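Sharing a structure with you now.
The complex appears here without one of its protein chains, the remainder shown in place.
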Amino acid sequence: MALYLAKRACGLAIVLMVMSFIVFLLQSVIPSDPARAMAGPYAPSSTIETVREEFGLNDPIAVQYGHFLVRVSAGDLGKSVRTRQPVGDDLLRYLPATLELILVSTILAMGLAFSLILLLLSGARSQVLRHVFIALGSTPIILLAVLLAYVFWFSLAWLPGSGRLQFRDFVGTTGFYVIDGLLAGRPNVSVDALAHLTLPAMALALPFAVAVVRSLAGSLHDVMRQPYIRTARGNGLSEAAIVLRHGIRNAASAPLAMTGLQIRLLFGNLLVVETVFGWPGLGLYMTQSFATADLPAILGVSMVFGTIYILVSIAVEIAQSLADPRIEL
Amino acid sequence: MVDPVLTVARLGVVLARNGERHRVLDEISFAVAPGEILAVVGESGAGKSTLGAAIQGLLPNDGSAPEVSGSIRLAGLEIVGSPPQLLRSARRSLVRAVPQDPMGALNPTMTIRRQLHESADGDEALILDSLRRAGLSDERRIARAHPHRLSGGERQRVLIAMAMMARPKLLIADEPTTALDVTTQAQLLQIVRDLAREEQTAIIYITHDLNVAAAVADRVMVLFGGRMAEIGTLRQVARSPQHPYSASLFAARYDLNTDRSRPLPTQRAAFRHGETSDRGCGYVLHCQIARTDCSSIRPRERRARAHSGLVACHRSDEMPLPTLPVAASREAWTGEEVTDGPVALQLMDVHKHFPANRQRVWESPRLIPALRGVNLSISLGQSVAVVGESGSGKSTLLKIAAGLIAADSGRVSCLDPRPQVIFQDPVSALTPWLSIGDQIGERMRPRVTSAAERRRRVGEALQHAGLDPSLMHALPSELSVGQCQRAIVARAVVVPPKLLLCDEPISAMDVPLAAATLNLLNDLRRRLGLAMLFVTHDLAAARIVADRIVVLNKGAVVEEFEADMLQSPFRGAVTRALIEACPSLDAMLAR
Partner (left out) sequence: MIRGMNGQTNSPARLYEGLRLIGWSGSVGIVGVLLITIVAMLATRLTPHDPYARIAEAYLPPSETHWFGTDEVGRDLFARVLVGVQSTWLASLSVIIFSLVLGSLIGLISGATGGKVDFLVQRIVDLFLVLPSTMIALAAVAVLGPGLLNSIIALAIFWWPWYARVSRDEIRRLYARPHVEAARAAGVPGPRLMLRYLLPGAVPSLIIAATLDVSNMIMALSVMSFLGLGQPAPSAELGAMTARSLDSLTVFWWIPMLPAVALFFLCFFSNLAGDGLRSVLKGT
């Protein structure tokens, strides 16, 4: 176990290095001039030259990358071109919003997945259900987000669909507003934060839950034809006991692997959802950085997401080995 | 007489396969008494396994529900038409099954202890006791383990323990030893016999192997095409079969004492074209003594003349057949035994290791020896059988000789062209998407460039192997198992190799098909003057097909002798254990 974690920690470092290197490499092949982008379109050439010196843009790419690595390991991610703030500070400012959204949507996804599994197991009209699942799995995040916003925010006005809070004056200590509200003794803030969280979290959770449950259904279908299920039937176990004790656990491996794959697609979803619902998190920060080709900011957010991704895949692998004793870490 | 545990009356089963409905069982009637073992024999597709599933109330339900007619009474309980709840409690307390393939039959994510505990209510002591009685001496380790840590034999014992723990009235064993080697098989057969005697459990033992049936069963029921051909005590049916199909089954068997100087008797080639109808006898197209009324009137079961059982044949009064037509062609093999020809295969001090799973990245992989200094040489025209238990390294030996894997050390030399291999499972040894002709022609590709010439020679090879040349355009899925095996033989000999390697080619076949395959191999290797290496765990087959037998144990050759000297009193311990493990019908009859 310790060995496994050590191995994966090395893996994390390698992935982050590869990611940053790819972005660095791309930067060197593009014709556009980051110095000009930083200095602004109307800056005189002397200013551009100063910027170039200041950011070390005259050095060869390998040297620049070396400098970059040294700076990053000291915790310095550079300065955002757009906000003119150190990227590290920006990340810290926007990270809590995104983490809060991810956590809430994970909880929501678990609940959704669980109820969908119960629905599946109840055996209700399996053919109809199957096509409903295909339709849900085919809903692009753009449509889902826009639909949720239109129906529950504009039309029914049940839930807010923009920003994190209606209280403009509130300043939290941890950045997780649901908790901050409780800490500050203002439960109405917490409730409002939860209300704001609902729609974006739903938009993130639904596709994820559907993908996992579809893959579980498929793998459960295969598992229920295995000889050991026949053995269990031959031993006179009830069908419910067979599914719960023999089926689900053996079928768990595929949806867990699916979770790992889905997470990669989910980062795109996060960006879309934060944009549609005006959620001031890392996703929105990154989307806005795209427009200005804000390299340090893009790189910084990528690093954070890369770390989250690797941590999640480690958790998935551990879960897989717990579910199936044949998989060793 | 005691009341029977199980009474089956006029049982009929219709199953849907790929949208078509097939009558799999047709008016089967029999009974089994407590402590009695009934062997159900017949070729694959005869409905043996469906019978077992029907008694458990576990018929497959793919799309449309199976149609079941007649009655199955198990300890006073009617199975046919019972609600699922009742069937479930019957399965829990009255009837248990031991499946054919132990590898997949245990849940891989649960420990053995939990699976046993779940299967029958019982405390730790009972679990350990059941495991011990199933022949597992280190029962504590087994109980703690997950199935993937256990060998096939151990898993099958666990499954038997699982069935025994429930103390069922009836046990259905569906070919439980087919996937295991002879030594394990002999031990399991003993456990099954003890179970019947000590617990008074009624047992239905499904098998295609008459020698195995003889080793366990009191009575035998012969199935053909979903109908009962004959039922009676094993001893009587074996001595004087009253149905032509049973006669052919019992005639085709072979064991350690069979005459090996001539082809084995077999009647499976006597197949005529024509239509079978539900109204007539199902065996009519294979039958030697069929008359016109056989294809129009279905024979009913009646008392057999020569024994106390039942038989379903119009013409059983004419049994035994005075001379079977096949017997006429059973002339002794011709040709001298070659002993000093050029050496076709030579292995000198061959070693092979396989890496085990590594525990740590930086460790060099642990190696498990498969072969430890094997020497073997086969001359042209000679046939050598390599026998041993599973794990003795015999398959590795064959793969090295075939050049499919490389030896770690030692010398391997073969005559050109490269040796050909006959595989264990003929169906999976043919590529499903290429026609038979394409696959056979593949071997001539570099030399014979003209397509017409290739076709001609493929046709010849098919004829050699006893197949119609027009089958070259067929895909493997359109052939029966026996035809697939012949196609594989045709592929091996289309360009006659110097050396033919056979990897347990008959272990999954029923007796008549196995006998036909042995005859074909024996015939071809003599006709073409091939050297042959025959790998098997079946000493009886080894003795028939080989001039010389090599016994392998734990990766090393322990004994090597002439096939005729197999039963000599000077054989070593390993060989003797193998001989004793060989079940034999004739030995049973002689007792």
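In order of appearance the chains are A and B, and numbering begins at 1 in each one.
Convention: a contact is a pair of C-beta atoms (placed from the backbone, for glycine too) under 8 Å apart; a residue touches a chain by one contact, two chains touch by 3 or more.
Everything quoted here is computed from the prediction, not taken from an experiment.
> Of B:478, B:562 or B:580, which sits in contact with the chain we cannot see?
Of these options, the touching residue for the absent chain is B:478.
> Specify the residue from the set A:190, A:231, A:253 or A:313 that touches the hidden chain.
Answering carefully, the residue with contact to the hidden chain is A:313.
> For the chain left out of this view, which of A:64, A:106, A:166 or A:302 touches it?
A:302
> Residue by residue, what part of chain A touches the chain that was omitted?
With respect to the unshown chain, the touching residues of chain A are 11, 14-15, 18-19, 22-23, 26-27, 29-30, 32, 131, 134-135, 137-143, 146-147, 149-150, 154, 221, 263-265, 267-269, 271-272, 275-276, 286-287, 289-291, 293, 295, 298-299, 302, 305-306, 309-310, 313.
> Would you write out the residues of chain B that touch the absent chain, in ascending order?
18-19, 269, 271, 273, 402-404, 417-421, 423-425, 428-434, 439, 442-443, 445-446, 463, 466-468, 470-471, 474, 477-480, 482-483, 486, 488, 491
Following the convention adopted for this analysis, only the chains that are shown with their structure count from here on.
> Where the CA atoms of chain A average out and where those of chain B average out, how many Å apart are those spots?
55
> For the complex, which residues does chain A have touching chain B?
Touching chain B: residues 3, 7, 226-228, 230-238, 241, 245-246, 249-250, 323-326, 328 of chain A.
> Which of the residues in chain B end up touching chain A in this complex?
Counting only chain B, the residues touching chain A are 56, 58, 88-93, 96-97, 99, 101, 104-110, 118-120, 146, 148, 159, 162, 166, 357, 360-361.
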